[in-house]
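The complex appears here minus one protein chain, its other protein chains still in place.
What follows is chain A.
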């Protein structure tokens, strides 16, 4: 499969860059970031608040089947330029990673294609690396839980 999403995370730096090209007009790509019901679908989280304006703020929350909150995040929107740019902070609550600064730029490539550049700036290079490792660790945990579930059924 073609690798459409690219991550640039140079050693020793405290930022990372995520880029992705879309078969979508830039207006639709931008809309996917600003309509709460659409954000909910692709981010897989509930949107409690999303104020698309300068000095606005947002809050996301995900609950598991039992109704316990397993993920929550919030941030302040520093700059909001329709179809061009969003500058915001992002902080996972109770995770100890601190707040990151995110600079999202939305580029028009053609009438029907666009590109997203997302720069995340962390407080330190070590913190960035911890965050990068998270899905890796979760993947292993997920596999463990899955194996335990299966093993439980086999008993």
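Odds and ends about this structure:
We adopt the following convention: a residue touches a chain if its C-beta (ideal position, glycine included) is under 8 Å from a C-beta of that chain, and two chains touch if they have at least 3 such contacts; residues count from 1.
Basically, contacts and distances are computed from a predicted model.
A single chain of the complex does not appear, and UniProt lists its protein name as "DNA-binding transcriptional ArsR family regulator", one of "NADH-quinone oxidoreductase subunit K", "DNA-binding transcriptional ArsR family regulator", "Branched-chain amino acid ABC transporter permease" or "Stage II sporulation protein M".
Touch with the chain omitted from the figure is made, among A:70, A:109 or A:134, by A:134. In the full complex, chain A contacts the hidden chain through residues 3-7, 9, 18, 20, 22-25, 28-29, 31-32, 38, 41-44, 116, 132-136, 138-140, 142-144, 146-147, 150.
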